[in-house]
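Only one protein chain is missing; all other protein chains are in place.
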Amino acid sequence: MNVAESRTAIQGSAQDKPSFRTEVLVRFADCDPAGIVFYPRFLEMFNNLVEDWCRDGLKFSFDEIVIKRGWGLPTVHLEADFIAPCRLGEVLTADLFVRSMGTSSINADILLSGPDKSERVRGKVVLVLTDRSSGRAIALPGDLRISIATFVVSG
Amino acid sequence: MNVAESRTAIQGSAQDKPSFRTEVLVRFADCDPAGIVFYPRFLEMFNNLVEDWCRDGLKFSFDEIVIKRGWGLPTVHLEADFIAPCRLGEVLTADLFVRSMGTSSINADILLSGPDKSERVRGKVVLVLTDRSSGRAIALPGDLRISIATFVVSG
Amino acid sequence: MNVAESRTAIQGSAQDKPSFRTEVLVRFADCDPAGIVFYPRFLEMFNNLVEDWCRDGLKFSFDEIVIKRGWGLPTVHLEADFIAPCRLGEVLTADLFVRSMGTSSINADILLSGPDKSERVRGKVVLVLTDRSSGRAIALPGDLRISIATFVVSG
Partner (left out) sequence: MNVAESRTAIQGSAQDKPSFRTEVLVRFADCDPAGIVFYPRFLEMFNNLVEDWCRDGLKFSFDEIVIKRGWGLPTVHLEADFIAPCRLGEVLTADLFVRSMGTSSINADILLSGPDKSERVRGKVVLVLTDRSSGRAIALPGDLRISIATFVVSG
């Protein structure tokens, strides 16, 4: 899928589809000498959003995944368009939409919007459930698939 | 360009083309509870590589760009494939190849490799030179274009 | 003041004195390969607490201080005792108590507690209001002193 298509898809889903949503305050710690968010911190915001979604949306916390089960949910692919800068003190809206599920993988779109609803960062992540001892992908458990399915958008 | 094409292009350029190269130690600060690099830290490594390239490869440091001139060189687009995990204490090789230049923009490929030469992270970044007071793109100065051109690879 | 004295003082103030309080979720991004908070991230939590206090407690946001006025509120001295580790997913309570004010400086105690009220990190910070263009300390404005005074604890 090219970038233009993914933009349309995300815009469509933002308006009429289920998503997992949080708010993110742009902190001093996030900002660089240009006075705007240092872009690696946007990816930390992406990871925090996935973490919150797993815990609150899927009832399958990183603590459960990583510490208790010895699994992992690494990001294996990432795309991001940094559309407009974000400034100290702004409260962003972060939305996560599931685009599709594979046997072990989750394709999700992420959208960070400003207080004025303008798009700031648009991203795509592919997550894969893995067994950390073997380093191999493992199938998403059935009950987890059912939870994830409630966040899937078509487009 | 799809992911498969970009992989081919990066692999080709890694073997027979000029690049800007640094080494990156994987530090305790970079690693997560799974014992591997936390992926937003890879993007910090990307940014450090661009910073080193500007200073040492182009003689146009971030200090000069951001502080002295009031300009910026934000990343406006990013893609990354996290191919294999990186572990505490490993020394990675980081390579930057310029794919193309626009009036104000630089398209670069980034490759992080392990001590065994295996590919760990493959990325693409699009950087744009901007005037921070107006927030608008500005043309890459002529002498800078000449410097950048020495890092351009065909594919 | 030695460490034993400061501990007593903080404990006393925690029980019967005014403080500024927030909650802090221990995120995956905060944790190291030992599965606990990487200690520089505790200092980021300290800075976030000061930032929240300035914005919500004093109505004098970092955005106002740093961006709009060209001032700064750097931490010039720091002490911290890391009493017990904090783990992924825990929600910490963060308290800030003002110990004293100087002409330009604020002495504050910080306490991070676990979900079970146990002390995890105890800290002291000295902040100084500065004019960034001259790099010199400036007197805390009168209305700000009045706001700060409401958070001062004796002990």
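By written order: A, B and C. Residues from 1 in each chain.
Keep in mind that, in the parts below, a residue touches a chain if its C-beta (ideal position, glycine included) is under 8 Å from a C-beta of that chain, and two chains touch if they have at least 3 such contacts.
Please read all numbers here as calculations on a predicted model, not as lab measurements.
The missing chain lies against chain A, touching residues 28-29, 31-33, 35, 38, 40, 88.
Hidden from this view is one chain, which touches chain C at 3, 33-34, 36, 38-41, 43-44, 46-47, 66-67, 72, 74-83, 85, 132, 135. Although one chain is not displayed, chain B still touches it through residues 27-29, 35, 44, 47-48, 51, 55, 61-63, 66-67, 87-89.
Convention: only the chains that are shown with their structure count from here on.
Where chain A touches chain C, the two copies mostly use the same residue numbers: shared numbers make up over half of all numbers in play. Put simply, the chain nearest the middle, going by average C-alpha positions, is A.
When the CA atoms of chain B are superposed on chain C, the rotation angle comes to 180 degrees (nearest 5). Once the centre of each chain is set as its mean CA position, chain A and chain B turn out to be 23 Å apart.
In terms of their C-alpha centroids, the spacing between chain A and chain C amounts to 31 Å.
Residue numbers of chain B whose C-beta contacts span two or more other chains: 33, 38, 40.
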